[in-house]
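The complex appears here without one of its protein chains, the remainder shown in place.
Labels for the chains are A and B, by order of writing; each one numbers its residues from 1.
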Amino acid sequence: MTSVLEVEQLSVRIPTEDGNVHAVQEVSFSVEAGTIFGIVGESGSGKSVLTQAISGLMPFAEITGSARFDGVDLLTMRPEELQSMRGRRIGMIFQDPLSSLHPYYTIGSQITELIHAHERVSPAAAKARTIELLAKVGISDAGTRFSSYPHQFSGGMRQRVMIAMALALNPPLIIADEPTTALDVTVQAQIIELLQEVQQESGATIVMITHDLGLLSTIASDVMVMYAGNRMEIGARAEIFGRPAHPYTAGLLLSSPANYTPGEELVPIPGRPPSLLQPAALCPFLERCESAVDDCRRLPPPVRVYADGGRSACWLEHKAPATERRPATVAARKISRHRAANVLAASVQDVRLTYRTGPLGRRKSVPVLKGIDLEIHRGETLGLVGESGCGKTTLARVIAGLAPVTEGVVTVAGADLQYINRAAWRRMRREVQLVFQDPFGSLNPRRRVGSIIGDPYRIHERLSGAQRRSRVQSLMELVGLNPEHYNRFPSEFSGGQRQRIGIARALALQPELIICDEPVSALDVSIQAQILNLLKSLQQEFGLTYLFISHDLAVVRHICDRIAVMDGGMIIELADADSIYDAPQQEFTRTLLSASMSRPYPISGQPRTLVESLSAPARPDGVQEVA
Amino acid sequence: MIRLVVTRLVFGAVVLIALSIFVFGLFFIAPGDPARALGGDEASAQLLAQIRHSLGLDDPIYVQYLRFIDNALHGNLGFSYHSQESVLTLIGERIPATASLVLGGVVVWLLIGIPVGVASARSPGSARDRLGQGFTLVGLSFPSFVLGMLMLFVLYFLPRQANFTLFPAGGYAPLSEGIGQWARHLVLPWFTLALVNAAIYARLTRGQLLDVLGEDYIRTARAKGISERRVVYKHGLRSTLTAIITQLGSDVAMLLGGAIITEQVFNLQGVGALAITAVTAQDRPVIIGVVLLGGTFVVVANVIVDILYGLLDPRIRLA
């Protein structure tokens, strides 16, 4: 085995107005030829910065270290040399296929441009090659599609075009930066399959960057785990997933709902990632680590080298201790038996919603909801699952009374939404509350947290001053926020904390129904579990009713009693959570399931054999921070 | 695409109708009496009535308006109260000067504005960028008539004192006098008209191009290994151009204002100068004619811009 890419001690600093962001700190790894190498990390881990720095796409960053590709150091190359490597020797695929293609040029011309940039070929030959490529990545009728524009393709098709572009000159190395993140789960699966096929056929090496550990468990041969710009652990797939050495790796595995089995509790990683403005002198994970020992607080972690070739930057010698799952505590167990009373919190009967769009005279009717029947029982969690555009969010807005229906009856807490007047509508607001997806968008950045959470009291109970403040503070305590942060602005909180603020706001008036619209999909895995557990324990404590909307079956399974699967504006399957998983009735449900659930990797209890410990040299620029 | 153009045309017609009602209504409620102005202070009531009748001023306002529109549609914008000449002829005589000024001005401002903006955006924060931004700021702040007078002073008066004629003091030389003479008379007016707008366009180009250069598809272009020059000019500027063209559409109205001022400073006998004379002389048909023609010009320019915009953006063209 030879390595295609060998990165040594790579550091990347990005100058910003607030100071240097130490995006990548002394990361080393090597990629074997003809394999898929996975880099996994949450947002802020530096995984994208790392690869873009290597390929010369970050001209303003300060980069040190070396990155040998084909025996030449990419970092010492002149920009023009690097430019000739890109596209020809290194192909790249990016996250968002919607914005990664130029909207004004045909996809064909965008690919031939790459061919012409590196080879002297006739336009006709380039075109023929491009059409061949497009056909190869699964674009039917490639000859005509050659002259189509990106907006005429779906997201998955555009990602195929990106892959065709990356493959055009058969580069030995392909860097795929979150290639499936922006796509629907079923499309994700197809793209991963295509990438694997392409890799096997061309023998290229793929560096795959992702935040989704589960994605790598089936395709990567080696995996590097990054955190806050540092390499935490690197090793073969079997070791990383089976017997992780670093507590962070173990934590990621345990908190991922994709690995969830019923009757167990997700184990969140507490806290949040550190600032990158100062390079960490000690282990960057220290503050969140439950296995931290005294040495962790004194010295930077040594690199443990194991017999299997894996390396981990940690004081622990053999493996992470917390690799066993905890059985669910009573508090967090599902509470379906609570809904024995069978009281309806909300019900939806034959609801239809049709939008009318298009120019006057040629109006088209676009049906969004095509006859939905749904009952939500008090005290249960009903999951609503479907891909983008299936109408699940619209249905949520209908139930919340924020969107009018074209036909049908929506009843919440016994009142028919259609026949209530303005005053009653206002009163209804006490009964249904929403928790939104985007923790950055759902809080007004110009208002203080206290006033955001206190809004429901201001509007509905006309509480003011000290009374409101004490109510808000007890809510903050309830959702795990420091009540002293009452006067802060949302920008001073992290994503997970903001989501807690959103939950506190929804909780304030003790509504009959809380609609959670993708409440964790914008969060990192380690934070997701915190929020999911919070939702569960609140439900246990107050007997709340949730309508939980998600595209992610794994998340839904963890929290829901019953699950409704939506497709094309209709509910195609509705059953208990376990039956959906064990015996899906519909073809679509099966596809969705197989695409979104990665099989949990068997965790082995075997400790790993330590062969060597390389103590890290004290970092000159950070040591003074040791407390 | 066709729908877009049709919508635009309809809107343009609405603009013109609104504009004609505006000018017409304006003069109807006007305190001045053109009959008195024509007949003089000594005129008898009978004479005044006669004048009014011959000008059609004694008809109800809507009759006057409809008659005016009817005539306008037949190419007759009425006659000047003063010279008794056809308004259309009067304006027609002045159009070559104004058209030369405006078209040349647009060319100059785009030729200055876009390159300065591109140069700035290619290396934000550099000395070149600061220079470009400085130019932008000063250009934005220069009232065009101050600039025009300064240029006349420095490039005409001072050289002439040194017995050396660089540019003429002003006036318009028709193309028939030779393209050299024509251009020499127009260079200073062109720059006067263009500088403020060049600054606006430099700023617009810089901002838009910087935005575009941060887009994901630019990263894709770089990842393809094409030259930076090509990334900027083929991929970046292409998207920026649509923004510039949109802006151009909404600046046509401003352009006419600039033309009036420039004509005033350089004593160019164009349509703007005609308008100023007409205002001082209370020559209503001429004012109405100029305003309506100006409006038509803006509307037509806007439709052209919309078509260009559609042609540049496949998402609109194929919609």
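In the analysis below, contacts are C-beta pairs under 8 Å (C-beta built on N, C-alpha and C of every residue); 3 or more make two chains touch, one makes a residue touch a chain.
By our rule, contacts and distances are computed from a predicted model.
Candidate names were "YdbS-like PH domain-containing protein", "Peptide ABC transporter permease", "Glutamyl-tRNA(Gln) amidotransferase subunit A" or "Cysteine desulfurase IscS", and the UniProt protein name of the unshown chain is "Peptide ABC transporter permease".
The chain that is not displayed touches the following shown chains in the complete assembly: A, B. Touching the missing chain, out of A:66, A:152, A:291 or A:494, is residue A:494. Interface note: of A:30, A:66, A:99 or A:218, the residue touching the hidden chain in the full complex is A:99.
Take subunit B: the residues that touch the chain left off the picture are 11-12, 14-15, 18-19, 22-23, 26-27, 29-32, 124-125, 137-138, 140-143, 145-146, 149-150, 153, 157, 169, 203-204, 206-208, 210-211, 213-214, 219, 242-243, 246-247, 250, 252-254, 256-257, 260-261, 264-265, 275-276, 278-280, 282, 287-288, 290-291, 294-295, 297-299, 302. Although one chain is not drawn, its touching partners on subunit A can still be listed: residues 14-19, 21-23, 43-46, 48-49, 52, 57-61, 95-96, 98-99, 178, 181-182, 273-278, 400-402, 425-426, 429, 432-434, 436-438, 440-447, 455-456, 459-460, 489, 491-492, 494, 502, 505, 518, 521-522.
Operating definition for what follows: only the chains that are shown with their structure count from here on.
For the pair subunit A and subunit B, the distance between mean C-alpha positions equals 52 Å. For subunit A in complex with subunit B, the touching residues are 55, 57, 79, 83-88, 91-92, 94, 96, 99-105, 110, 113-114, 117-118, 149, 151-152, 162, 165, 359.
In the complex of the two chains, the subunit B residues touching subunit A come out as 3, 215-217, 219-228, 230, 235, 238-239, 312-315, 318.
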